[in-house]
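For reference, the structure is listed below as structure tokens.
With one protein chain removed, the remaining protein chains of the complex are shown where they sit.
This part shows chain A:
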Amino acid sequence: MVFSSLIFLYVFLPLVIVVYFISPKMLRNTILLLASLFFYAWGEPKYVLLMMLSIVLNYVLGIVIENTASQSKRKTLLWLVIVSNLAILGYYKYAGFFVEIVNNYLTQPIEWQAVPLPIGISFYTFQALSYVIDVYRKDVKAQRNFLDLSLFITLFPQLVAGPIVRYQTVAEQIKKRIATAEDWMIGTRRFVQGLAKKVLIANPMGEVADHVFSLSGGDLTTGTAWIGILAYSLQIYFDFSGYSDMAIGLARIFGFKFEENFNYPYIAQSVTDFWRRWHISLSSWFRDYVYFPLGGSRVSHEWKLYRNLLVVWTLTGFWHGASWTFMAWGFYYGILICLEKWVLLKWLARIPRIVRHMYILMIVMIGWVFFRANDFTYAFSFIKTMFGLSDAALYNYETILLTKDYALYFVIAIIFAMPIYKLYQTWSEQKAAASLSFDWGLRITQSIYYGALLLFITMFLVNATHNPFIYFRF
């Protein structure tokens, strides 16, 4: 089920809210768990069993690891759980890719029937792994209550597209949480903001990007290519950060407080800074569970630091999907971060802020070409057209039509990609805290604004033809 759908907004969510809040507190986790399983089973019922298998595996091995005194046995068990989790993920996500590679070297190719990717498998697998690794590291106690661990992994706000929530973050909240009126207000506001990002900005930008990336080489002009990649850059940001906002907002309505997943990445001034602001939960997962165990930056030789960075970023790319373009995309960032660590950051510090912004935007947009393209040939051809290195014309009617029809969306998207609204929100909340009359005015205005925004979004949803979340396929 998709948050930005009529069935979620006008059937599932109101029913879950009613049932949850009229139920006694002791039943609320069970209700949330059942709702989450229903939410997941809605589109792909059979994959609930796969998720349950993953939960049982991690539940049992988490307890076993905790109860095992011998360090070597604990380590063996940890590897068992890591391999088991990755085997499930690998079968569904990566097997076809590897079979294809192996088949290139075989005279008798291996027959492989492609399997559909269970939705959210990359997210819940990483979430489950973090739990068991934390148990192994003795950072958390193993969860003895199966329902509570199941709720941690399946909680519907973050189940299918993150953020990747750490067990440490919510362990206490699963046991005991209070959803106050302020939580409801903040959660509602955040949810509607995320919904607006997705429906009012990401979807129209997606229309542009899909159209441009479907153009054949002859129809693609330099101007159209730039419009297309700008649209995709905005689409992926508003799509994913919108989903994260909705997840964080929904969780808050039920009393959970999740960590932030985005922090205005397009205002970054370096690649390093960008990745501190983009998909924070994934970057920090790789930092804590791959980069640090590899030695991180505390290494005997400098080359090991660069090796570690390249490994982590290539894996980050590969996490997104089983293709060479995703790996190249990750490796591309690995190289850039290595360069920044080596010398670039010092240079960047000396140049004007605006140039640093231009630098990062250019880097990111080129990166998105690899992310969006199906293969390298298309990606390189697209980049050549962007920079006028192909025979493509400067512009054509598509360029004019897209500019004219979507200029308003681009302007709105660019404004909201900057923390202007956040500054206003911080200012208004501070003022409301100091003045009761301002507080009343603000709450009334907010209610009207967000209510109207919700109705406006509904108008788009009734007409929706383009609604999938990009990160659902990861």
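Definition applied: a contact is a pair of C-beta atoms (placed from the backbone, for glycine too) under 8 Å apart; a residue touches a chain by one contact, two chains touch by 3 or more; residues count from 1.
Following the convention adopted for this analysis, contacts and distances are computed from a predicted model.
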### Query
Any idea which of "N-methylglutamate synthase subunit B", "AlgX/AlgJ SGNH hydrolase-like domain-containing protein", "NADH:ubiquinone oxidoreductase, NADH-binding (51 kD) subunit" or "Multiple sugar transport system permease protein" UniProt assigns to the chain that's been left out?
"AlgX/AlgJ SGNH hydrolase-like domain-containing protein"
### Query
For the full complex, which residue in A:T76, A:T180 or A:S297 touches the chain that was left out?
A:T180
### Task
Check each of A:K73, A:R287, A:K346 or A:R443 against the chain that is not shown and name the one that touches it.
A:R443
### Contact residue for the chain not shown (choose from A:L27, A:L147, A:L408 or A:L423)
A:L408
### Task
Specify the residue from the set A:S5, A:N103 or A:Q173 that touches the hidden chain.
A:S5
### Query
Can you name the residues of chain A that touch the chain not displayed here?
1, 5-7, 9-11, 13-15, 17-18, 42-46, 180-182, 184-185, 187-189, 191-192, 253, 397, 400-401, 404-405, 408, 439-440, 443-444, 446-448, 450-451, 454-455, 458-460, 462-463
